[in-house]
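Take this structure first; my questions come after.
Of the protein chains in this complex, one is absent; all others appear in place.
== chain A ==
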Amino acid sequence: MTAVSDMNTPRQTLNVGFRPDGLATRLRRRYFRTPANALISLLGMAALLYLAYHALDWAVLKAVWSSPDGTSAVCRDIAGACWAVIQQRWRIIIFGLFPYDEQWRSMLACVVMVVTIVLSCLPWFWKPLRLSILWCAGFIIFYVLMRGGLFGMRAVMPADWGGLTLTVFLYAAGVLIGMPMAIAMALLRRSEMPLVSRMTGALIDGVRSLPLVTILFTAALIFPFVLPDWLQGDKIWRVIIGFALFFAAYQAEIIRSGIQSIPVGQEEAAKALGLSYWQRTGRIMLPQAFRNALPPTINQLVITFKETSLIVIIGFFDILASGNAAYGTGEWSFAYFEVYIFVALVYFVFVFSLSRYGAYLERRMRFGQH
């Protein structure tokens, strides 16, 4: 093994003899090549600066950042943004209806969940055992913190969970339950037994034909009538299962497309080596399928994060619904724009991080491809 460590890395000699241009040269070439070109560039820049100034003026220069007396009076006669609404009401946005005195628990639980998500993005955790331990620990800590009733913590029912904490929990639980479901559905749909593959196909197509709202509605309100008591569980779990199922139906097709783009020779080579079905699937097919399907998978994960906001229709206060509640008290009702910008910013932080992580994964995996 030591003999191989001093190998030269490939593609390293590519840029010999080529010196990239300086910034000034590149700017001149791209934006000021001809007089007309220069004119358009200047006009464009002027327009951008004008807009940027107005946005800055509203959002920063003329903005009010806090309300010392706790009322909306400070924002009465201003031309800028009233960020005081965030300063006053951020707890509702982030924690929803969670009891005020216990909100440190919700905060901690949210941090635990985010840390769990971030840790499982690190390659070191990509071992089945490590991932399972991480997620079990993450969910148990989250659940104990939120649900309470232990260690002298007051019990808080899931119906009172809300805000960012609820959004992150719903997302993490939905994806974590949905991903194995998706893998199972993708594999079953490729089964050689016609009955199995057709039934899975019907399930996937069936779920995909329904709006998410319908599925959540069914899970929350109709299943209690249909299922025996011991199978019902709490509403939040029924909703998470419904959410996971919806995610899984789409993700299953993404994984299947990833499997189908693997050359036939890969499975043949694995068979010829005497690997069993599960060894072939786990070590040859799925790793390659996920690489092939990485861009649409990230896409689906991004969409799913934003779809969590739909649980408001069955009475859960996710971050967007909590935002509505935060300005909806009458006193702050004029400041809805600021609240929405704040909520949008939170979404942006999560989704943009996810996109960047996807780009990192693509770079990382490119090496091991043809």
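List of remarks:
Rule of thumb we're sticking to: a contact is a pair of C-beta atoms (placed from the backbone, for glycine too) under 8 Å apart; a residue touches a chain by one contact, two chains touch by 3 or more; residues count from 1.
As a working rule, contacts and distances are computed from a predicted model.
Among the names given as "Fe-S cluster assembly protein SufD", "MoxR-like ATPase", "Amino acid ABC transporter ATP-binding protein" or "Elongation factor P", UniProt records the absent chain under the name "Amino acid ABC transporter ATP-binding protein". Only one of the listed residues, A:T25, A:S276 or A:S353, touches the absent chain: A:S276. Interface note: of A:R105, A:R189 or A:R291, the residue touching the hidden chain in the full complex is A:R291. Here the missing chain is touched by one residue of A:D21, A:D234 or A:E268, and it is A:E268.
Hidden from this view is one chain, which touches chain A at 1, 3-5, 7, 10, 263, 265-266, 268-276, 279, 283-284, 287-288, 291, 365, 367-370.
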